[in-house]
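All protein chains but one are shown in place.
This part shows chain A:
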């Protein structure tokens, strides 16, 4: 288990003290995929680097399985680092080495024999889907393949924890999904704890089971991904969730304005579905019960997360006010979140 306890990090710069991390308390259970999301400068990079001692907290403690990482130094810290793999946004491969030699690199550092290291590296190249490319140099690989080398290298010393520092931020959407699938696969196969930082909610939704949202050095919200998706409390979380659930929020607002102008009598409602509700024919049932209503779908999205589905639907209802009220009551009864978009 990983635990951050009252962790603060202050950098003293010429412009004065910068509080990169403030009062962070966080527990990460073994085998979880824990996402830390935040915009750049939120302190997530500093936070993840405390897990392998690349940064040390100014106050507070960071412990992994009862070993206080933040108090280690020298040889003891280096020994701990062998057990923690890390992957990077820009891969950070050695261009002078082949794929195989890159994967062997951490094994050489840990003092393994060449023959052993080679055997292990070949196995890992196979695991991450790079069989046949062992003798290629990084410059001959695509971004996705480079990150696969990065992942294989991070796994070389059989770590218990894998740290991912914006590992997919330099990749295109399809490659991102491939790399995320690989991480998910590894998490299940090796029962590895993965701590990842990202500014993309998409990454969190796709692989994380828990999420912490960071802003200005503080964790403003944390919990299981679906919980945070369902009921974002903080403004920054809402921004992240909206970005994901309604990718074209501004478009939708424009459409809503247009519809409000076009159908002054209609009622426009935003429905939010969580988990199993997204699978039920709730809207169709509602129309059957309130047959006098006309329904116009403005926009809708449904996302699959690790813990279930989450969806948003904008609809316009026209008809008798009593029927509309009845329909809204029915939706509430079915535990669909409803929000009537009022005319300004």
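To be clear about the criterion, a residue touches a chain if its C-beta (ideal position, glycine included) is under 8 Å from a C-beta of that chain, and two chains touch if they have at least 3 such contacts; residues count from 1.
In the analysis below, contacts and distances are computed from a predicted model.
Participant: What name does the UniProt record list for the absent chain among "ATP synthase subunit a", "Ferredoxin-NADP reductase", "Methionine ABC transporter permease" or "NAD-dependent epimerase/dehydratase domain-containing protein"?
Facilitator: So, among "ATP synthase subunit a", "Ferredoxin-NADP reductase", "Methionine ABC transporter permease" or "NAD-dependent epimerase/dehydratase domain-containing protein", the name matching the hidden chain's UniProt entry is "Methionine ABC transporter permease".
Participant: For a quick check of understanding: of A:30, A:79 or A:276, which residue touches the chain that isn't displayed?
Facilitator: A:79
Participant: If I consider the whole complex, including the chain that's not displayed, which of A:1, A:17, A:67 or A:94 touches that chain?
Facilitator: Once the missing chain is taken into account, the touching residue is A:94.
Participant: So one chain is hidden, and I want to know which residue out of A:15, A:40, A:139 or A:284 touches that hidden chain in the complete assembly.
Facilitator: Reading the full complex, the residue touching the unseen chain is A:139.
Participant: Please identify, in ascending order, the residues of chain A that touch the omitted chain?
Facilitator: 52, 54, 77-82, 84, 86, 88, 90, 92-97, 105-106, 108-110, 137-139, 157, 163
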